[in-house]
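The structure is given below, and queries will be raised subsequently.
Every protein chain of the complex appears in place save one, which is left out.
Chain naming follows the written order as A, B and C, and within any one chain the residues start at number 1.
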Amino acid sequence: MKINRRNFLTYTTAAALGGAAGTLLTPVPWKLMDDAAIWTQNWPWTPVPEAGPVSYKPSICTLCPGGCGIYVRFSGNRPVKIEGMKEHPVNKGALCPMGLSGLQYLYGPDRVRSPLKREGKRGEGKWKKITWDEALAAVTEKLASLRKLEEPQSVACITGMEGGTLPSLIGRFLTVYGSPNLMRQATAQDAGAQAVFLTQGKQGTPGFDIENADFILSFGSGMLDGWGAPGRMSRLFGARNTAQRFIQIEPRLSDTAASANRWIGINPGTEGALALGLAHIIVKESLYNKHFVETFTFGFNDWNDEAGVAHTGFKALLEGYGPENVSRITGIQEALIKSLAREFAGSSRPIAINGRGKGALPGGMNETLAVHALNALMGNINKTGGLYVIPELTYAKWPDLGMDGIASRGMRQPRCDGAGGDLFPNSRFLLNRVPTLINTTKDGSPVEALLVVDANPMYTLPDTAATRKAFERIPFIVSFSSYMDETASYADYILPDHSPLERYQDVPAPAGMSHQVISLAVPVIKPLYDTRHTGDAFIHMAKALGGFIEEAFPWNGYEAFLEDTLQGHWRILKKKGVVEIIETPAASDRFTFNTASAKYEFYPTARAGTGKRDSDVLPAYAPAILDGDEKTFNLILIPCDSIRMAGDHMASSPFMTKTVDDTVLKKQMTLVEINPATALKLNLEEGGKALLKTPKGKASVLIHLYEGIMPGLIAMPRGLGHTAYSEYLANKGTNINELMGPIEDPASGLDMAWGIRAQLFRV
Amino acid sequence: MGSNGHHHAASTKATPDSAIQASGWGVGLFFMIGFAGSLLAGWILFPEMLYSKKKQPIDFNHAVHLETVSDGCDSCHYFEKDGSFTGMPDLSKCVDCHESAQTGNPEEIKFVDEYVTPGIEVPWLNYSKQPDCVFFSHAAHVMGAGMSCESCHGDIGTSEHTRVYEENRLTGYSRDIWGKNISRLGKPEPGAPLPMKMNDCAKCHEEKTGRKGACFQCHK
Amino acid sequence: MKEKHDYERARRYGMVIDLDKCTGCGACMVGCYMENNVPFKPDETNKLDSINWIRVYKLNNGKPYPETEICYLPMPCMQCDGVDLHGHSPCVSVCPAVATDYDDDTGIVSQIYTRCFGCRYCMAACPYHARKFNWWDPVWPADMKKALSPDVSPRMRGVVEKCSFCFHRYQLARNKAYFENRQNEPLGEDDYQTACAQACPTGTITFGDLNNKAHAVHQLKTSPNAFRLLERLGTNPKVYYLTAKNWVRRQGDNYLTDEEPGKLKQKR
Partner (left out) sequence: MNGMPLIPAGVNRCSKRRFAFWMAAVTAVLVWGVYAMFLIWYKGLNQTRMNDAYGFALWIWADLSVIALGGGAFFSGFLTYIVGKDKLANIINFAVIIGFICYSSALLILTIDIGQPLRGWFIFWHANVHSMLTEVAFCLSCYFAVLTIEFIPLILENPRLAKKPFLNHLTHNMHGVMPIFAATGVFLSFFHQGSLGGVAGVLYGRPFAYREHVFIWPWTFFLFTWSAAACGPCFTILGIWLTEKITRKKLVKQDVIRLLAKISGWMIITYIIAKTADTLYWAFVTAPSRGFTLMDFYSSPTYNIGLLFIEIVLCGFVPGLILITRKGRENAFLLMSAVILAVMGVSLNRWVMVLQVMAVPLFSFDDWFTYMPSWQEVATTILPVAYGLIVISLAYRYLPVFPQEQELNPID
């Protein structure tokens, strides 16, 4: 046998065949086939969650002002899920999608992981990592220099709507520093609070005892769309009994309207007129609570003041709101107005609620007063099933403030938003006015330094373009945000706060709750990143500024401050996480009011003053004058809320966005809802592309045809269109604030806008 | 086939020299060489190459521990209140006794210096680690069926040294899962851990309960 | 074919979903995502490649403003018992590799991701679109991997997944029962609940053993308002729905013009 070039191939083939045959008799092919499959079952890039002992830690969800109780489920030392806390008085186990997906905010790619200093142009996204010492020194230095220039009032601070002691701490800091400019963006709850103050003379927030009401008349409040504490509202809806009637009045069949016993469509913005129209019937047919009205109210009937001047009362005001007139304004049939009024008045514990959608916009003060007046007519004030006032918490006395001359002079300067001044004496903050005020200042900006805490005004303020222009003129912006939101990404410095699950936060007076509940969010894990509690940051800055400012902050940190502040509550809060204060006012106290008349004032004397006519004081129907001329902008754009989307300064979590239907968001485009009849006129089709224009801006949108919206209206979801954040949250649709501007309520200065004129073109 | 090769008597002009043609015997020989070679490679070389060998971070002496503890295996490998099995104890459990070295044993000193003092969990290699898709209830087997630890894990409890940990390079599985025997034929040696592939579970389940069990009984 | 006539199995876990209570908040979906390590992509707006074990559909009565009504309908896997309750649900009967099976102990239809080789026949078979395919390798950005639960195995690309009625919770409950030596007693209603039922803030979803008189679902499913989706196909779902609205009920199945929901002769 000779091997040569010719037969080499044959022998090799023979050997290969032999090898192949032999291999089949070894484990090689079979084991490898099995192992290859097992490899695909355990791909190294598919994560394997590490197991550990299961434990639950209680805390409070602080992602919105609802303050729902939560349990964080741990696997070993990792939080893996958030579940509702059954024993918490607010939510009793229920949670909204945002709360349930809370861990995505903790672990997500949008966290700011260390203090940052801006490197490139504003908003360019170029940052330099700095240490906390550097960051705090930079801010302190700026603040010190403004004081040196005797301009402490040029420092403004915007806080979030969560309440609690942190805004008080910052307020104390600003006061002793010398700036009156502590602000937050007012919501419907603030409008309610002002209405309570005007009618009852009390500082506090309105609480609605929906649990015990038997007839709930909601003037567009999205009670199941994220209004109040969403956990509470959803749970109440599920647990309601058949005797409870729930009527929803709004121009669009929202999820709340769909769940109501009855949905009544109304011309947008005319809710105030309807409230007066209902009151008209109730008074005319003598269906109101005469004992209450006669004994405990002021300004119902006409009266003469001490000077003998005759004044018109509420009853007289109502004369202008007969069913015919109101039907014309609201678009609701006269018969329906009448029957609704009778049904409301005929119930034993009826309650009227307002604040559109989630209540993101305060709305007109007269409208809120008119709705409150309905409750007052029925005497449903501070009693079961009615409207309560949750008084502001009286915290422990802090050491007295010493103030130097600079601070005192600064504090005497008018606020940069005009709140509390001559124009709007009853409003506490009017952030909505600030962009315009800055933009109309000739040189420089009244705000030299802006500190933003738990807020994202560049996203949440109406008229994004104007806000951006105003912020461009603010020389120094610091964000304390945990996340790279729109405002943080536009700031000069970011001093990131811990995220909610990593920090202490007290949560008093959950939105809409009928009684006081103070909850304490406790850190359930050590901070993941190089973040610091904003309270600690302010205390640190106070100490660095020295003098009276340092003296005002004897605490070594926020926790100590909190303990000192909450005093008696602290121990219980640390142990139980919640303090529930159910004060059943004694019958004698129930109708004690702190107004000038010591009565419930249908005629709020706090609004009276020189040059004010009775018609200015009484809650007459005062429609908001929408921007844009009716001819060009022949449609009206209204925002709509969904509980599946965050409406406030936070962006929706990836999981929230994942629940959003493709009739709301498709790829990067918002779908706006229009009635098929409107679509027919405009030659628009389902899913078609369109250009939406308003006097404030324009946006490319897709069309969703929805029978449940009043013809002539366009509804656009709120909570979309974030431009900052990671790809999981950003560039999803349009932010409605780019298309809507604020409308200043002449009565309160609050933003009374509920929509804007618009036009829609097929493209 | 192929061994009864034909000589090409009928060759045409294309094959002037029959010597250069492959011979039948030659073909047969090469076939056998290939055959035998692949058998050797497949049965001996392949299992050697398939598994990487790793040493445990600490040469743990089960025998010594078993003598000292009062509660047998349960002393360290115990159940949580919710019925979940802790498996390998974490450092905090070890520290109960080993806050500082108890003996002069170099392995213990190493353990204390490298893990206890800096507070680092020991990266033990788990011989019987199941993949993520498996839900295994120790409670069902120990409490429910009254099985002893040894019935699956062998006599590891009396070992004085840790075995070499063999890891399948492709799948990352411990070799114990497949079983030491690459062919999976025959029974494991007495005292050796049982193989733990799904078929092994199913076989025992069928013997003991009459059913292999539904997928979700053991998968997650 | 092997015939099994144990129509009344020991346990048949099922759900009763009261549509008149559902507000469409989506908490069930999010609760499910978190519980079951459901992946997410930057863009989830294409609902045909978006993995949801339970999806809330929005039904519309189609009437013009202001007569319009909408109704939300949460749809998990129906855990079908199949024709004649044999356990041959549409999907189980077609899976070529037994990657999905019907658990006789609970009536739950399993899905084993490591067995599935991604032929998607089960998806073609399921009329409810309950089954979702992993078109992509799942990615958890930043530290989000840390939120993954060890109780549910994350899926890899190329396999089908679906609602499991949170079977891992059953496993854990059984595990605990063994530990407490009560494995021979039936599990209590609270011992085993799905994540969606737990997350639902309005109490829309009730979950339990349909065969156990002590469980609420046993009674609820007999309501005259109860119906099942596409019941006429013979799938025998273990998810029941309640509604007083006839138009909703009509959209839950297919009817010829002269047929009325709830008044059909049982033909089979």
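To be clear about the criterion, contacts are C-beta pairs under 8 Å (C-beta built on N, C-alpha and C of every residue); 3 or more make two chains touch, one makes a residue touch a chain.
Computed from a predicted model, the values in this text were never measured in an experiment.
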Option from C:Pro42, C:Pro141, C:Gly158 or C:Gly188 whose C-beta touches the chain left out: C:Gly158
Contacting the left-out chain in the complete assembly, out of A:Thr13, A:Thr40 or A:Asn634: A:Thr40
Residue ranges of subunit C at the interface with the undisplayed chain: 1, 46, 48-49, 57-60, 83, 88, 90, 93-99, 115-121, 123-129, 131-137, 156-160, 229-230, 232-235, 250-256, 259, 267
Footprint left on subunit A by the chain that the document does not show: 33, 36-37, 39-41
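Here is the rule we go by: only the chains that are shown with their structure count from here on.
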Distance from the mean Cα position of subunit C to that of subunit B, given in whole angstrom: 38
Separation of mean Cα positions, subunit C and subunit A [Å, integer]: 34
Rounded Å distance, subunit A centre to subunit B centre (Cα mean): 57
Where subunit A touches two or more other chains at once, by residue number: 41, 48-49
Sequence positions of subunit B contacting 2 or more other chains: 82, 84, 131-133
Contact footprint of subunit A on subunit C as seen in their complex: 21, 23-27, 29-31, 33-35, 37, 40, 42-47, 50, 52, 56, 58, 60, 62-66, 68-72, 113-114, 137-138, 140-150, 154-156, 158, 198-204
Contacting residues of subunit B [partner subunit A, same complex]: 2, 19-23, 25-39, 41-43, 46-47, 50, 80, 82, 84, 86, 131-133, 168, 170-173, 182-183
Partner subunit B, residues of subunit C touching it in the complex: 98, 100-106, 108, 110, 112-115, 151-154, 164, 167-168, 170-172, 174-181, 183
